[in-house]
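One structure below.
Note that one protein chain is taken out, while the other chains of the complex remain in position.
Up next, chain A:
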(Lines give C-alpha, C1' and ligand atoms only; values in the text may rest on other atoms or scores of the structure.)
Protein backbone atom coordinates (compact mmCIF):
# COMPACT_ATOMS: atom_id res chain seq x y z
CA UNK A 1 0.00 0.00 0.00
CA UNK A 2 2.73 2.41 0.99
CA UNK A 3 4.84 1.43 -1.98
CA UNK A 4 1.97 2.00 -4.39
CA UNK A 5 1.41 5.44 -3.01
CA UNK A 6 5.07 6.21 -3.18
CA UNK A 7 5.24 5.08 -6.78
CA UNK A 8 2.21 7.17 -7.66
CA UNK A 9 3.74 10.19 -6.00
CA UNK A 10 7.00 9.71 -7.80
CA UNK A 11 5.30 9.30 -11.17
CA UNK A 12 3.13 12.36 -10.61
CA UNK A 13 6.10 14.48 -9.58
CA UNK A 14 8.03 13.39 -12.65
CA UNK A 15 5.29 14.20 -15.09
CA UNK A 16 4.69 17.53 -13.36
CA UNK A 17 8.40 18.33 -13.66
CA UNK A 18 8.41 17.54 -17.36
CA UNK A 19 5.30 19.71 -18.01
CA UNK A 20 6.79 22.59 -16.09
CA UNK A 21 9.99 22.18 -18.08
CA UNK A 22 7.93 22.50 -21.28
CA UNK A 23 6.35 25.71 -20.04
CA UNK A 24 9.75 27.04 -19.06
CA UNK A 25 11.17 26.29 -22.49
CA UNK A 26 8.35 27.91 -24.37
CA UNK A 27 8.52 30.98 -22.11
CA UNK A 28 12.23 31.18 -22.75
CA UNK A 29 11.89 31.02 -26.52
CA UNK A 30 9.05 33.55 -26.43
CA UNK A 31 11.10 36.02 -24.37
CA UNK A 32 14.03 35.52 -26.69
CA UNK A 33 11.80 36.25 -29.67
CA UNK A 34 10.39 39.36 -28.06
CA UNK A 35 13.78 40.69 -27.12
CA UNK A 36 15.75 39.92 -30.23
CA UNK A 37 13.40 39.49 -33.15
CA UNK A 38 10.80 42.12 -32.31
CA UNK A 39 11.28 43.82 -35.64
CA UNK A 40 10.16 40.76 -37.54
CA UNK A 41 7.44 39.69 -35.14
CA UNK A 42 3.85 39.63 -36.35
CA UNK A 43 0.76 39.67 -34.21
CA UNK A 44 -0.46 36.22 -35.34
CA UNK A 45 2.81 34.60 -34.20
CA UNK A 46 2.58 36.37 -30.82
CA UNK A 47 -0.93 35.00 -30.49
CA UNK A 48 0.42 31.54 -31.34
CA UNK A 49 2.95 31.77 -28.52
CA UNK A 50 0.29 32.81 -26.05
CA UNK A 51 -1.92 29.97 -27.23
CA UNK A 52 0.93 27.52 -26.72
CA UNK A 53 1.54 28.72 -23.17
CA UNK A 54 -2.14 28.56 -22.36
CA UNK A 55 -2.35 25.02 -23.72
CA UNK A 56 0.58 23.90 -21.64
CA UNK A 57 -0.87 25.46 -18.49
CA UNK A 58 -4.08 23.64 -19.27
CA UNK A 59 -2.33 20.28 -19.40
CA UNK A 60 -0.68 20.98 -16.08
CA UNK A 61 -4.08 21.78 -14.58
CA UNK A 62 -5.52 18.58 -15.98
CA UNK A 63 -2.64 16.61 -14.59
CA UNK A 64 -3.13 18.05 -11.14
CA UNK A 65 -6.88 17.35 -11.25
CA UNK A 66 -6.32 13.80 -12.36
CA UNK A 67 -7.69 11.14 -9.99
CA UNK A 68 -4.53 9.14 -10.08
CA UNK A 69 -2.48 12.08 -8.81
CA UNK A 70 -2.05 11.97 -5.06
CA UNK A 71 -2.85 15.13 -3.20
CA UNK A 72 0.31 17.17 -2.95
CA UNK A 73 -1.08 19.14 -0.04
CA UNK A 74 -0.56 16.22 2.26
CA UNK A 75 3.13 16.09 1.52
CA UNK A 76 5.64 18.05 3.55
CA UNK A 77 9.08 19.03 2.35
CA UNK A 78 11.73 19.25 5.02
CA UNK A 79 15.29 20.21 4.18
CA UNK A 80 17.59 17.65 5.74
CA UNK A 81 20.94 19.30 5.18
CA UNK A 82 21.76 22.96 4.74
CA UNK A 83 25.28 24.02 3.92
CA UNK A 84 26.78 27.33 2.89
CA UNK A 85 29.08 25.55 0.46
CA UNK A 86 28.54 25.63 -3.26
CA UNK A 87 26.99 22.41 -4.52
CA UNK A 88 28.00 21.64 -8.08
CA UNK A 89 25.29 19.07 -8.75
CA UNK A 90 22.55 21.41 -7.57
CA UNK A 91 24.01 24.21 -9.65
CA UNK A 92 23.95 22.06 -12.77
CA UNK A 93 20.42 20.84 -12.04
CA UNK A 94 19.05 24.34 -11.70
CA UNK A 95 21.08 25.87 -14.54
CA UNK A 96 23.16 27.97 -12.19
CA UNK A 97 20.16 29.58 -10.56
CA UNK A 98 20.57 27.90 -7.15
CA UNK A 99 24.25 27.25 -6.55
CA UNK A 100 24.06 27.00 -2.77
CA UNK A 101 21.41 25.25 -0.70
CA UNK A 102 21.73 27.45 2.37
CA UNK A 103 19.62 29.19 5.00
CA UNK A 104 19.00 32.15 2.67
CA UNK A 105 17.30 30.37 -0.18
CA UNK A 106 15.23 27.89 1.84
CA UNK A 107 12.58 30.38 3.09
CA UNK A 108 12.06 31.61 -0.48
CA UNK A 109 12.01 28.35 -2.37
CA UNK A 110 10.19 26.16 0.13
CA UNK A 111 7.57 28.64 1.35
CA UNK A 112 3.98 27.49 1.58
CA UNK A 113 2.41 30.63 3.02
CA UNK A 114 1.06 33.08 0.47
CA UNK A 115 2.64 36.52 0.00
CA UNK A 116 2.03 39.07 2.79
CA UNK A 117 -0.24 41.28 0.69
CA UNK A 118 -2.20 38.27 -0.48
CA UNK A 119 -2.60 37.24 3.13
CA UNK A 120 -3.87 40.74 3.98
CA UNK A 121 -6.43 40.55 1.21
CA UNK A 122 -7.60 37.12 2.32
CA UNK A 123 -8.04 38.36 5.88
CA UNK A 124 -10.07 41.32 4.66
CA UNK A 125 -12.29 39.11 2.54
CA UNK A 126 -12.87 36.77 5.44
CA UNK A 127 -13.80 39.67 7.74
CA UNK A 128 -16.18 41.00 5.10
CA UNK A 129 -17.80 37.60 4.68
CA UNK A 130 -18.38 37.20 8.42
CA UNK A 131 -19.81 40.73 8.62
CA UNK A 132 -22.53 40.23 6.02
CA UNK A 133 -24.35 37.49 7.81
CA UNK A 134 -25.52 34.12 6.53
CA UNK A 135 -28.82 35.22 4.89
CA UNK A 136 -27.38 37.98 2.77
CA UNK A 137 -24.53 35.74 1.83
CA UNK A 138 -26.94 33.05 0.69
CA UNK A 139 -28.86 35.54 -1.44
CA UNK A 140 -25.65 36.71 -3.08
CA UNK A 141 -24.66 33.14 -3.81
CA UNK A 142 -28.00 32.51 -5.48
CA UNK A 143 -27.76 35.64 -7.67
CA UNK A 144 -24.29 34.65 -8.76
CA UNK A 145 -25.43 31.16 -9.66
CA UNK A 146 -28.32 32.52 -11.66
CA UNK A 147 -26.12 34.90 -13.61
CA UNK A 148 -23.64 32.15 -14.38
CA UNK A 149 -26.31 29.76 -15.60
CA UNK A 150 -27.84 32.49 -17.78
CA UNK A 151 -24.49 33.19 -19.36
CA UNK A 152 -23.82 29.51 -19.92
CA UNK A 153 -27.20 29.10 -21.56
CA UNK A 154 -26.56 32.01 -23.90
CA UNK A 155 -23.18 30.66 -24.85
CA UNK A 156 -24.39 27.14 -25.47
CA UNK A 157 -27.43 28.04 -27.51
CA UNK A 158 -27.36 27.81 -31.30
CA UNK A 159 -25.80 30.65 -33.19
CA UNK A 160 -28.97 32.16 -34.68
CA UNK A 161 -30.38 33.18 -31.30
CA UNK A 162 -27.13 34.78 -30.34
CA UNK A 163 -26.65 36.68 -33.58
CA UNK A 164 -30.11 38.24 -33.66
CA UNK A 165 -29.57 39.75 -30.23
CA UNK A 166 -26.07 40.92 -30.99
CA UNK A 167 -27.00 42.46 -34.30
CA UNK A 168 -29.41 44.76 -32.51
CA UNK A 169 -26.80 45.74 -29.94
CA UNK A 170 -24.01 46.30 -32.41
CA UNK A 171 -25.82 48.96 -34.43
CA UNK A 172 -24.36 51.78 -32.38
CA UNK A 173 -20.81 51.32 -33.52
CA UNK A 174 -20.39 50.48 -37.18
CA UNK A 175 -16.93 51.09 -38.42
CA UNK A 176 -17.66 51.50 -42.09
CA UNK A 177 -20.45 52.82 -44.21
CA UNK A 178 -21.27 50.88 -47.39
CA UNK A 179 -22.72 53.97 -49.02
CA UNK A 180 -19.42 55.72 -48.49
CA UNK A 181 -17.64 52.75 -50.02
CA UNK A 182 -19.64 53.01 -53.22
CA UNK A 183 -19.21 56.76 -53.33
CA UNK A 184 -15.45 56.55 -52.91
CA UNK A 185 -15.06 53.74 -55.41
CA UNK A 186 -17.15 55.65 -57.92
CA UNK A 187 -15.01 58.73 -57.35
CA UNK A 188 -11.79 56.88 -57.93
CA UNK A 189 -13.15 54.76 -60.74
CA UNK A 190 -14.65 57.38 -62.98
CA UNK A 191 -14.74 60.69 -61.21
CA UNK A 192 -18.25 60.76 -59.87
CA UNK A 193 -18.79 63.90 -57.82
CA UNK A 194 -15.36 65.19 -58.58
CA UNK A 195 -14.44 68.16 -60.69
CA UNK A 196 -17.69 69.99 -60.21
CA UNK A 197 -15.84 73.24 -60.54
CA UNK A 198 -17.93 75.67 -62.59
CA UNK A 199 -16.57 78.93 -63.92
CA UNK A 200 -18.37 82.16 -63.04
CA UNK A 201 -20.89 83.30 -65.64
CA UNK A 202 -23.38 81.23 -67.61
CA UNK A 203 -23.12 77.81 -66.11
CA UNK A 204 -23.30 74.89 -68.50
CA UNK A 205 -26.02 72.42 -67.63
CA UNK A 206 -26.07 68.92 -68.95
CA UNK A 207 -22.99 66.99 -67.80
CA UNK A 208 -23.70 66.51 -64.15
CA UNK A 209 -21.04 64.03 -63.22
CA UNK A 210 -18.21 64.58 -65.60
CA UNK A 211 -16.04 67.56 -65.75
CA UNK A 212 -15.58 70.26 -68.23
CA UNK A 213 -12.23 70.81 -66.66
CA UNK A 214 -9.46 72.76 -68.22
CA UNK A 215 -6.03 71.45 -67.76
CA UNK A 216 -4.89 75.01 -67.27
CA UNK A 217 -5.82 78.53 -68.24
CA UNK A 218 -3.07 79.18 -70.76
CA UNK A 219 -4.13 76.42 -73.13
CA UNK A 220 -7.41 78.11 -73.94
CA UNK A 221 -5.63 81.33 -74.73
CA UNK A 222 -3.39 79.54 -77.16
CA UNK A 223 -6.34 78.10 -78.96
CA UNK A 224 -8.20 81.36 -79.32
CA UNK A 225 -5.09 83.14 -80.47
CA UNK A 226 -3.29 80.76 -82.73
CA UNK A 227 -4.72 77.31 -82.77
CA UNK A 228 -1.69 75.94 -84.56
CA UNK A 229 -1.03 73.18 -82.09
CA UNK A 230 -3.11 70.07 -81.91
CA UNK A 231 -5.14 71.48 -79.04
CA UNK A 232 -8.82 71.31 -78.98
CA UNK A 233 -10.50 74.35 -77.58
CA UNK A 234 -13.40 72.56 -75.96
CA UNK A 235 -13.52 69.31 -74.23
CA UNK A 236 -16.30 66.94 -73.37
CA UNK A 237 -19.58 67.53 -75.08
CA UNK A 238 -18.70 69.82 -77.95
CA UNK A 239 -15.82 67.64 -79.11
CA UNK A 240 -17.85 64.50 -79.21
CA UNK A 241 -20.67 66.10 -81.11
CA UNK A 242 -18.48 67.75 -83.70
CA UNK A 243 -16.01 65.06 -84.51
CA UNK A 244 -16.45 63.76 -87.99
CA UNK A 245 -14.90 60.34 -87.90
CA UNK A 246 -11.27 59.63 -88.63
CA UNK A 247 -8.56 61.04 -86.45
CA UNK A 248 -7.01 62.60 -89.53
CA UNK A 249 -9.85 65.03 -89.75
CA UNK A 250 -9.15 66.51 -86.34
CA UNK A 251 -7.68 69.75 -87.62
CA UNK A 252 -10.93 70.68 -89.32
CA UNK A 253 -12.98 70.29 -86.18
CA UNK A 254 -10.53 72.44 -84.31
CA UNK A 255 -11.31 75.39 -86.50
CA UNK A 256 -14.96 75.04 -85.71
CA UNK A 257 -14.25 74.93 -82.03
CA UNK A 258 -12.06 77.94 -82.14
CA UNK A 259 -14.74 79.96 -83.74
CA UNK A 260 -17.31 79.09 -81.15
CA UNK A 261 -14.89 79.70 -78.36
CA UNK A 262 -13.89 83.14 -79.46
CA UNK A 263 -17.48 83.98 -80.22
CA UNK A 264 -18.83 83.22 -76.79
CA UNK A 265 -15.61 83.86 -74.82
CA UNK A 266 -16.46 80.89 -72.64
CA UNK A 267 -14.85 77.51 -72.91
CA UNK A 268 -17.83 75.68 -71.56
CA UNK A 269 -20.63 75.49 -74.05
CA UNK A 270 -22.64 72.70 -72.68
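As a convention for this text, a residue touches a chain if its C-beta (ideal position, glycine included) is under 8 Å from a C-beta of that chain, and two chains touch if they have at least 3 such contacts; residues count from 1.
Rule of thumb we're sticking to: contacts and distances are computed from a predicted model.
Name of the non-displayed chain as stated in its UniProt record, restricted to "Origin recognition complex subunit 4", "Sestrin-3 isoform X1", "Guanine nucleotide binding protein (G protein), beta 5b" or "Mediator of RNA polymerase II transcription subunit 18": "Mediator of RNA polymerase II transcription subunit 18". Interface note for the absent chain: among A:36, A:126, A:149 or A:193, the touching residue is A:193. For the chain left out of this panel, the touching residue among A:40, A:68, A:97 or A:111 is A:40.
When the whole complex is considered, the residue among A:8, A:83, A:157 or A:181 that touches the unshown chain is A:181. For chain A, the residues in touch with the chain missing from this view are 39-44, 174-178, 180-197, 210-211, 213-216, 219, 229-232, 235-236, 239-240, 243, 245-246, 250.
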